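This view holds just a subset of the chains, kept in their places.
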Amino acid sequence: MRAWRAAFHQEPELSGQEVRTREKVLQALRELGIPATPVGNGVTGIVGLLDTPRAGPVVALRADMDALPIVERTELPFRSKRPGVMHACGHDVHMTCVLGAALLLSRHRRALGGPVKLLFQPAEEEGSRGGALPMIEGGCLERPKVDYVVGQHVDPGLPLGKLGWGIGPFMAAADFFRLTVKGRAGHASTPQQGPDAVLAASEIVTGLQALASRVRDPCDPVVVSVGSIHGGTRDNILPEEVVLEGTVRTVRPETRELLERALRRRVRGIAASLGARVGIVYRRGYPPLVNPPEATRAVVRALEVEFGRSALVEVEQPLLGAEDFSRYLEKVPGTFLRLGVGGRGAPASLHSPTFAPDEAALVIGAATLAAAAVGLQRGHG
Amino acid sequence: MRAWRAAFHQEPELSGQEVRTREKVLQALRELGIPATPVGNGVTGIVGLLDTPRAGPVVALRADMDALPIVERTELPFRSKRPGVMHACGHDVHMTCVLGAALLLSRHRRALGGPVKLLFQPAEEEGSRGGALPMIEGGCLERPKVDYVVGQHVDPGLPLGKLGWGIGPFMAAADFFRLTVKGRAGHASTPQQGPDAVLAASEIVTGLQALASRVRDPCDPVVVSVGSIHGGTRDNILPEEVVLEGTVRTVRPETRELLERALRRRVRGIAASLGARVGIVYRRGYPPLVNPPEATRAVVRALEVEFGRSALVEVEQPLLGAEDFSRYLEKVPGTFLRLGVGGRGAPASLHSPTFAPDEAALVIGAATLAAAAVGLQRGHG
Amino acid sequence: MRAWRAAFHQEPELSGQEVRTREKVLQALRELGIPATPVGNGVTGIVGLLDTPRAGPVVALRADMDALPIVERTELPFRSKRPGVMHACGHDVHMTCVLGAALLLSRHRRALGGPVKLLFQPAEEEGSRGGALPMIEGGCLERPKVDYVVGQHVDPGLPLGKLGWGIGPFMAAADFFRLTVKGRAGHASTPQQGPDAVLAASEIVTGLQALASRVRDPCDPVVVSVGSIHGGTRDNILPEEVVLEGTVRTVRPETRELLERALRRRVRGIAASLGARVGIVYRRGYPPLVNPPEATRAVVRALEVEFGRSALVEVEQPLLGAEDFSRYLEKVPGTFLRLGVGGRGAPASLHSPTFAPDEAALVIGAATLAAAAVGLQRGHG
């Protein structure tokens, strides 16, 4: 498993460009004697099928494959050979764990209650259409029809050896907005000649705070952030436009609707109050990741047997990051877990150039997925 | 003149209630042998006519009569006998000066180039309809038709012995607005149930700053102030409404229009951006007081002869207080002057409970009006 | 039980004035043969003791006694006889349920695993010091020492027959703030003479939105609301001060600290940026009500036996109202429940003048408390 992981890590690839990674996964599946088929369009994902004579429920184990545009600064012997690209989000670990689970399960193929599918998905980091949707549209949940899907993500906030689980909202919907605020260009000494786009944009940023403070239920997790604001070239010329880009995070579909409506109204009203115009691009990203109760409980029971009660940590609050594993859970039940990789020294956070999870997590992660698959097949019905 | 002034000062009367003051003015005019007629509706003003055989131009000298709801704290022997009412804006001085001018002019009636009218006007402090408009509607500028009108106001910012004059905008238009911001009443722990009127009102106050900073020409005097904000009864209940009251000051008619439009748009846009409603009452007060160049120059030349060049001070910037003398100047030319009453010690400001202008100003003010009248009649044509 | 409740309802008394209510409770306890002692200072609460030979764990059942300054508009035959005072928060029901539980338990006194204390507490609605603190300081949790405490509140958002429970944060800490923003009084046409208190106060209201939007963890429930804003007397005078009152709701002690620090910094910074001064009164109200897991689970198990699984509703999110039952839970374990009174027609909300919970809730509430007491005593150890 270490070798697999090192190979993935050394040649990281950005979203939609997972060509070499794909070849390595296919090679590993071949070694394991597991047939694999491509799925999706363009740079495709892979579906492996660990079959079994029993016609029990089908469980899919999913890994994501892409890396990030980050310059690696770890001291790992197998650190990235591709300047500016790095597996800083642990997808190398995720793939290795699914392969490891396949290895474990293939040794006990007889014990399997039904087929196990292995989903290797590109472009999870892409954020908008993502990679799960093309996989699903390409039929990864069909032939044989998948009954449950299980995924996991490394979590440096959770100690190594711990597994985080939760029922209900687990990760957020992440929606994108771009606001192009149009005023009138002119000399800074004659502001009366037209709406001031810098002021209008600034008032919008300030005004958007009220979405989180007044519009949503205070107990319902919501973030509205503006990450980028750009306008103007020099101190004494008022620019024609200022462009804002930001994100809205929610964990409930009705709150997601509410926030989009409120944002549009807020932005338009503020701009209109100054006579400025504003173009709004509002793009839905991944839906919220909501773990269903029954499948999650079945997985947790199996993991308690495998690792002991104390290894399981109930996560009380969702993370407001996004994850397109949520697309699978919109179609079939299952659960998404957090794989503890933290606790020794000061573990670097996800997306950090020094992120280097402990290799001991590979075996734990593989065993987690294998136990989850077996547990779901046994507990079924 | 001191006796007149003391009598006025001792019995101050609020706007529209100038009953005793009126009797005293009528008595003084009788003593001077000047016929007087009431003009206006309700508590009326007085028009005295100092006639002359010559059919030259008619000059009107105007004084305002009302006092303020202020508790006097001066040590004057003739201080207010009416608790809570005080001549703190110098209208007692203004009336005395017009009477004093009438006394001076009546001694030299032969020298007069035409009739001189004496206008005693109530309700200048009222702020909305005022007292000048009813006087004009009642015919104070007719029979005989007035050619010029002259008024003055005591100015504690100008040393005693100085006379302030200016061409163009001299005092402001003062418009009133009341904004009733409607949200939804509810418990403070569930703000999501409806628009927060306190927040909407606060954003409006903040947002109105942009009228003075961005909407008007930076060289064109404008004030937008909110003087009063009220809503709510306790910390943990969100109120249904918050009421704001404020004033808009401008010195140019087109800016006045511009500001009203901009205020309405600003207020409606901000409220709408939060889903709140807002009721707007916008009431025009007195128009800007604009001194016309020719009549003003004629008066200044006469005053230079009377008092010497050094007594005349050109006022570069308008005061943004309001004065319904502007109503007369909308009908006939003339000028409005400032009568210096400051300079000795630390003179209290207008509307202060300790305002007590030097009595020496009475003679100066009377001579100023007399010289202005004579000058306008001579310079005419 | 109906008679008790009607008697309480008919003579409601405000916080700290529960004299007649106290007499009625004492009379009812006498009828039940339960000895009672006063506890606290001033208008005191009552502690009844339902003793038993067994030396098992002591469970206290708590009811609050005070009513609200609301004009009742129900059609109940026993509606308030005291104009402007009403049991609109169900404390009449709470007292009746504790008495009812005492009646039930006294019939089966042999079955009791230990003594049961009955706490009747005044001044729950008072909000600052409250009534629980004086009860505790007066020794209500001692002699015999209380091991568990159980309370409940009627909930019109939960159907009749349902019981709401939850582990962890269940109700909020409610802290009060009063901000006195000092500017400089003056005429509205000369704002340059000093800081504008109306603007500073408005910017503070706007600025406080960032506490909920940026300062707290987006998954951690927080409300910061300004319920009241007052300053100024008229449109054209800038007032010397504006007073804001508001509330901060949190459910975690560390968030409570964080928010107070952030509010103080925010308010001071904004005021200073305009040269205004601000006086801050920040008063801690009741602490957050946090249900401990073990005692809560023990109660839930007992209630499932009594009422069936389907009667129990796990509450996922805290209410951000405050309740000084939290003071008891700071000292001993136990749990606070919600007693469903909603569902038939459109039930009026708490604090509404037409709030009239179904009488069927009385028996359910009494049985709930009795079962909880028995369950805690059995499950102990």
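In order of appearance the chains are A, B and C, and numbering begins at 1 in each one.
In the analysis below, a residue touches a chain if its C-beta (ideal position, glycine included) is under 8 Å from a C-beta of that chain, and two chains touch if they have at least 3 such contacts.
Everything numeric here is computed off the predicted structure, so don't read it as measured data.
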Total identical subunits in the assembly as filed, 3 in place: 4
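Convention: only the chains that are shown with their structure count from here on.
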Chain whose mean Cα position lies farthest from subunit C: B
Chain closest to the assembly centre - both centres taken as Cα means: C
Centroid distance [mean C-alpha coordinates] between subunit C and subunit A, Å: 41
Separation of mean Cα positions, subunit B and subunit A [Å, integer]: 68
Averaged-CA centre spacing for the pair subunit C and subunit B, given as whole angstrom: 56
Multi-partner residues of subunit C (each touching 2 or more other chains): 206, 209, 223, 249, 320
In the complex with subunit A, residue positions of subunit B that touch it: 189-192, 195-196, 199, 203, 207, 210, 213-218, 262, 265-275
Residue numbers on subunit C that touch subunit B, as the complex places them: 127, 172, 174, 176-178, 187-191, 196, 198-199, 201-206, 209, 223, 225-239, 242, 245-247, 249, 319-321, 351
Residue numbers on subunit A that touch subunit C, as the complex places them: 168, 206, 208-214, 217-224, 249, 316-318, 320
